[in-house]
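Just one protein chain is left out here, and the rest sit where they should.
In this document, chain identifiers A, B, C and D correspond to the written order of the chains, with residue numbering beginning at 1 in each.
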Amino acid sequence: MLKMEADKEILNLKPITAEMNILSRSDGSVIITQGDSSCIVNVNGPTEVVSMANMDMNKAYMEVSYRPRCGIPGVNERYKEKIIKNICETVILTALYPKSQINIQIQEMDDGSGIFACVINACNVALLNSGIEMRSTMAAVHCVLDDKDNLIIDPIDYSDDTPTFSRIQKAVRNSKYKADFTFVFESLKESVISVNTNGNFTIHQYNNAQKLCKEASKKIFEFYCDLARKYANVI
Amino acid sequence: MAYNPLSEAEKIFILHGVQDDFRNDGRTRNDFRPMELQTNVIASASGSARFCIANSDILVGIKPEIDIPSPNKPNEGKIEFLVDCSANALLDFEGRGGEELASEITNCLKLTYSSPYAFDLKSLCILPKFQCWKLYVDILILQCAGNLYDAISLAVKCALYNLRIPRVTSALLDGGNVDLVLSDDPSDCDRINAESLPILMTVCKIGDYCIVDPSIDEENCSTSSAVVGVSGNKITTIKTISGGSFHADTLNNLIDLTITTAKYLNEKLLKSLKQEERQMESNKIQKCSFLN
Amino acid sequence: MKDPILSNNERAFVEKAIAEKLRIDKRGLNEFRNLAIFYGKNYGSVIASLGETKVFASVSCEVSTPKTTRPNEGTIFINVEMGSQQNEPCIVVTRILERTIRESNCIDLESLCIVAEEKVWNLRVDISILNNEGNVIDCACIAAVSALAHFRRPDCTASGDGEFTIHKSAEKDLIPIVLHHYPICVNYALFEGKTPIADPTILEERVTNASLILAVNAYKELCSIHLTGVSLTSPYLIQKCSDMAAERAKHIVEYIKDALEQDRIDRENGQAKGFSQSIKLTNIPSNFTDTQEIDQVMDTENDGSGELEEVMADESFEKIDSDTVASTWTKEESDESSDSDVQVIEESPKKKGIINVMEIVDTSSDDEEKETIVLN
Amino acid sequence: MVQDLLSAQGLRMDGRRHNELRQIQCKLGVLESELFTHKNRCDGSAYMLHGNTKVIASISGPKHPSKSSGKKDESFIFNVRVKFATFSKNGERQKVLKNSKKLGEIEINLKNIFKSVILVEKYEKSQLDLNIEVLQHDGGSEICTIVNTATLALIDAGICMKEYVCACTASLTNDGLALLDVSHLEEICGGPTLTIAALPRIGDHEQSVAFIELSQKFYLKDLNKIFDCCQLGCEKIRTILDEAIRGNAYEHVNSDLTSN
Partner (left out) sequence: MANVKINLLINKPKYSAHIEESNSRIFTTGEVITEQKDFMRGHGTYLEDGFIKSSVVGVAKQINKLISVVPLKSKYVGEIGDVIVGRVTEISKKRWKIDTNSRLDSVLLISSINLPGGELRRRNAEDEQSMRKLLQEEDLLSAEVQNVYTDGSLSLHTRSLKYGKLSQGILISVSPSLIKRRKNHFHNLPCGISVIIGNNGYIWVAPIVNVEEQGGGFAQCLDPVSKGDRETIVRVKNCIQALSACYVMIYDTSIMYAYEESMKYDVKELLNQDTMYEVGFNAKQRILQLE
């Protein structure tokens, strides 16, 4: 159904720009724009555990706070925080920082399509920037299944919706796609560390999407290299 | 419960005093401390009263609002109590302790007012199934020197006596919509018959004897105490507070004691309320501002 | 965000310096840090930065029922997130902004009415303090006002019977919010209750703990005054500060209007770049030849001499703009020959030893720390 | 648009002149302070009626800091709690507010105001609690009455302060005449309202200002006028407070106290 190898165009990602060290008060910070999505992530840590209940003798405690572009954080944001916490715990060598806490604060700025992938990539860059030791890097790719069953990687979706802040109105914000996927890959084995899907699709479509995204993720890893190289050269 | 420290020896002194029928302020076991009352103290409330038993200082404000009757009691109004253990009374109230005490008193009031013999909720109904009055009775404890239950129930009674509910001149049912016309004249209003409204009475057992109107120190050294709600000749609620146990005979004696005492107290209270009302009308006393 | 510990030496140093009319960042007593405003791709998203203090603001709206007391007016709600557990500063900033924006009637709330007594637009301004290097209130106020000025709401037509339709942007153009005036907060830290210092840094704020915040619009109207912290001042000082604040507000309003106009032109030409235009450092060429450009970037960073007139510094930003497209990572395939640190990590899945990987990551993180020094 | 706040005869909506205060009654020591012998007792209290606003303030302390009061680094712990009674406002019953921004703001302001006048160095390592209960108010700027009542309560508790803190509001008519002590009705009608808390010193024109608040806007050139009006109001309030305090004091004093 999909001519993944043949059609190079399909692998196009939206342009990414990033700047590190933008916030003087945090240990690692980044602003990332990825097409119509952008966010700021700052990482603080490892620090003293704020609440003793969270103290873990064996590893660092991760705290993620996700602020939406507008409105107060709701269930949706809690859910995203949880996912980010999980994948960060996978890539961070938390065992190196026992009895301490690592905070990640995310501020959504332009909530275009694929904002969640953008946020995860930003987290990765911010963590690199903070100097927290990591097992591997990670890259997230967003892709959708349109109503003609075509897979599109990282689409630009100029949605017509007005920004609203109540949770109910946010929830009904409908998508014109059949399904969308966000895959997160780690750099060591390029294995999937998190998948987040919406809508319905066949297993075949899912496999294709994963392959496609994996291919696309390489570009993001390249971008990390590029970024690191550029920063390294400044010195 | 409000707390004032007492050493063992002080407690024993109080205990022996109760045995001798000569309490720490000279009262006998059946005596009340002097009480003071004033109604209509808060202009923004439809009914209000300040009631003090010695230094237990209670302020009650009542606001009626129009509400829809609950479906299982279509021809009854509603009454809601809220006790606010203001930090002015005692800073011990800050935090959990105060909330517990507040909900305990609130519940007790709710129970004692829930009986149709004590308080006629039907009189608060405007249009069965559609409209009724809901009375919000908010109680502020300004100061606490023991015997909160009695002081609060008396203050509530005074405020209810003072309550003026705007008179509904007509109520029309137009389809599902209710059209209410309230009287424009502020002096044209409904009042509540306060005569049989219940009074709560705290009885503390210290040693082998029971006392009424315990001071804060006496509350602290009582082994067990009970709150009895009395309306006319009837009991509306009995509730033991602060642990301890009563012998069945003691409890019987105690109830007899409260009924007679409460009846007497009720008479005195109504007399005072009527006297105040008469004075306000006749003398046109320049309205005394609150707390002065 | 971490609160640095203030030592007695630092405190004494700052106090003494101020007494001699000196500030530790070389600014004059009535001199402000550089201001920059960037608009996002969405209407109503703004990042404002004042020196290193950065604030993000976004406006959103939705339809709801009006308050019974004001049946034909929309409402505005302001929410401030400080990102720290401290509650007090957050309340203070929120209330000052509420007074400045809501109670000065700068927004035409009546124009937000759809059907009187039934449906109105509710505006919500979410302000997120990203980085606090002092004077959060000025920056937050500028961000909030520019976000409101930038915001567009969908058009809406009422068709009798309380029915109404919200038009999509494709059907009808989005409409801006009507702002009568732009109130601007100007914060003066008060030393000894006598010496006002414009645009205090976080160090100065922590030393004095008292400040006078005046909100003034371009018409020299005072919209709010607020005296925060433990302090006693004289009326004369308030008068003096308000005159200075009026000057400042005029410049800021001009700057906001210019920035809005620039954004409008960009959007018309279909070149809206969103926040990517704020990104400077990806410009740094990988081969490190173009030192001139770096110097330029560095210059704008360190150039603290911004007099009121020089606040904009927009020349440098524009320059960066034009370069951004070229040097950002775009969809072009990048060459495969790169072998930087990070690349090594990717290629080392078979080296199972964690220590190995860690070393590599370590070097990269080291690099970044050094680079931090250079950049700031 | 701003309705005219002053009639042709120069009278305001409630019949006052432009520089006239509303009725103020106050009393110190309204709550018994010797009721308890533990440290949480009330050490000073005051009640004030100002226009339609009735406020009770009570002080507990200075005392040994309670363990839960947290912050160790602060040498002087000053807690302020403000509450509005549910029946305090005309019309609908007020919900019990907890952690509301409005209350939070008043509390922070009070803290700052009084920390700047209490001789803090005398109360090292101690805790002082100020509790405010607003029994009745008409929706106007009750912060004035709260500040004035708190001043009385602090004085009743014998807390060392530099001066009385007096708070007052002022507004402006269309013709640019400053109005003293704005009532709620006048506030609704849309004049700008300036609230200040000042330390009106005897025989000193240049007052120290501890707090300023402004709602709505006016031209900078009018600032002086409205400010002067506020200061005048503060002086007047000072006189009223002083009378109440002296009245209370003479009750206390007997010839013995000096011979001690």
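One rule holds in what follows: a residue touches a chain if its C-beta (ideal position, glycine included) is under 8 Å from a C-beta of that chain, and two chains touch if they have at least 3 such contacts.
Here the structure is a predicted model, which is why all the values come from computation and not from measurement.
Hidden chain, full complex: it touches shown chains B, D. Within the complete assembly, D:164 is the residue of D:87, D:164 or D:218 that touches the hidden chain. In the full complex, chain B makes contact with the omitted chain through residues 5-10, 12-13, 16-17, 19-20, 22-28, 30-38, 50, 54, 212, 260-261, 264-265, 268-269, 272, 275-276, 279-280, 285, 288. Residue positions on chain D in contact with the hidden chain: 29, 33-39, 43-44, 61-64, 119, 123-126, 155-164, 199, 201-202, 242, 245-246, 248-258, 260, in rising order.
Throughout what follows, only the chains that are shown with their structure count from here on.
Steps from chain B to chain C, minimised over paths through touching chains, total 2. Under the contact definition stated at the top, no chain borders both chain A and chain B. Summarising the inter-chain contacts, the pair of chains with the most C-beta pairs in contact is A-C. With centres set at the average Cα position, the gap from chain B to chain D is 32 Å.
Taking the mean of the C-alpha atoms as each chain's centre, chain A and chain C sit 24 Å apart. Judged by the touch criterion defined above, the protein chains link up one after another in an open path, with no loop closing it. Chain pairs recorded as touching, per the definition above, are A-C, B-D, C-D. Taken together, the chain B residues at the contact with chain D in this complex read 3-5, 42-45, 48, 55, 57, 59, 61-63, 65, 82, 84, 86-88, 90-92, 95, 136, 138, 140, 142-143, 145, 216, 289-292. Interface of chain A with chain C (complex): residues 12-26, 29, 31, 33, 36, 38, 40, 42, 44, 47, 50, 65, 67, 69-72, 93, 105, 107, 109-112, 128-137, 160, 162-166, 169, 187-190, 219, 221-235. On the chain D side of its complex with chain C, the touching residues are 101, 104-105, 108, 112, 115-117, 194, 199, 206-221, 223-224, 227-228, 231.
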